[in-house]
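Apart from one protein chain that is not included, each protein chain of the complex appears where it belongs.
So, chain A:
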Amino acid sequence: MAIDGLIILDNTGRPIIQSGFRSTSAAYPMLHVDAFNNALPKSHRSGDIDPVIYVPPYNVADSPSACCHVECADMRILCPVSGDVDPLFAFAFLQTFIDILREYFGALSAATLKDNFDVVYQLLEETLDAGGHPLTTSPNALRDIVLPPSLLSKLLSVAGANLNSTINSGSGGGPFSSPIPWRKAGLRYNSNEIYFDMVEDLTAIVNKHGTTLSCSVWGKIETNAKLSGTPDCLLTFTNPHVITDCAFHPCIRLQRWKRDSSMSFVPPDGHFTLAEYRYTPTATATSARFISTGPPSAALAAKENIPIPFLLKPTVELTDSGGTFEFKLTSRMPSQTMEALVAEMYLGEGAGGVKCVASRGDGGGNLGRRAHDTMSTGGSATGSWTFDAKKMAVRWELPVVPPSSVWLLRGSFTSPSSGPRPAHALQVRFTVPSYTFSSLKIDQLKVTGETYKPYKGVRGKTSGNVEWRW
């Protein structure tokens, strides 16, 4: 499997940086840039463009190819492939490359990449062979070969860069000296720390009657390790049975996980995703439901026992020239506060004249007092709304949603003569800090192979993306 190369486009569709396309004609990369730029305005909704674009051959003798592309901040990264290459390969490489860029430059933008184009070129050269095969993609190994841009390295390079190579070979014993491909050798920290972030994401579809059609929670254990030497970690959970369908960082010993559901690993240095998983509600709850309702096995798998943390009552009426809508949102979280809740509805091609009133209902029940407090202190007591003219969508934003609070949005919009064509669903996104659906608990972390006791930290965070139909 090999890709043909990589092209980074800025938001005007012009290439900023591209890998050398050595085995193809000079027109080949331009052909793909054009194919992408032509497909972009044809997309029916902004951003709705097939991630794999078929590119017909330039000459009759050439074979056809395809352009895989992903959006990344204000840029697009194109990855032309041809022959019988699996497009997943292209997307996997693109994701890896983007992760590497993030590791090197933090927040990405076209300007950042232009500022550091020499580093990006070095990264391209080290991650991709001339034949399009990935070479070194582990961030730890790369950091030995390509120095991350820091003020220090810039100062040194100005001061006459002989020091550069000295530093390079001095600290870690030079590139590829580490016996573990994903870990730098010879690391030293004054304070040894390791942090785990359990980040869970709920995706669900709810139909117009408020019934959950599909619902799943996918989690990630994002880790930041700052440990000296070669620590061997053993992470055990009190309730590992709540997770299934795991995917692991290569550092995890799969056999150990299979044997007793504990994660044994020598971590890479810095940020990495240790594992990904799917939350499965407890077996007892599932079987209880099975006995009470007795649905066939298909239905059993259909709805996991995860409650949607809010209730939405959308009322939309369409007329020939537009429509009115009213959304009523009630938080169903028992004690946590939802944050950054954004509900979005696509209003259809040519929609306009959006007028809305956002208000806060008098819900809250026994928590009313607390809710009142938030209202008086918080700046946005009613929530706010905007109309995104590019995406043709009305957006309703509630920065803080206390438990059991009720929120309202009433509004109207106009449509062109062909009649209103809104999407029959709202996309609701939210986050809940310090909360996980699975309540997956780390029992303990044992570090062997080193003498120190590391400082450990665990945090939970949940986000959600619910489609609520009307």
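Keep in mind that, in the parts below, a contact is a pair of C-beta atoms (placed from the backbone, for glycine too) under 8 Å apart; a residue touches a chain by one contact, two chains touch by 3 or more; residues count from 1.
Everything that follows uses one rule, which is that contacts and distances are computed from a predicted model.
Between the names "EKC/KEOPS complex subunit CGI121", "Glycosylphosphatidylinositol anchor biosynthesis protein 11", "Glycine cleavage system H protein" or "AP complex subunit beta", the one given in UniProt for the chain missing from this structure view is "AP complex subunit beta".
Between the chain not shown and the residues A:239, A:273, A:384 or A:412, the one that touches is A:273. Among A:95, A:238 or A:359, only A:95 touches the chain that is left out of the view. Per the touch definition above, the residue from A:102, A:226, A:256 or A:360 contacting the chain not shown is A:256. Interface note for the absent chain: among A:9, A:31 or A:81, the touching residue is A:81.
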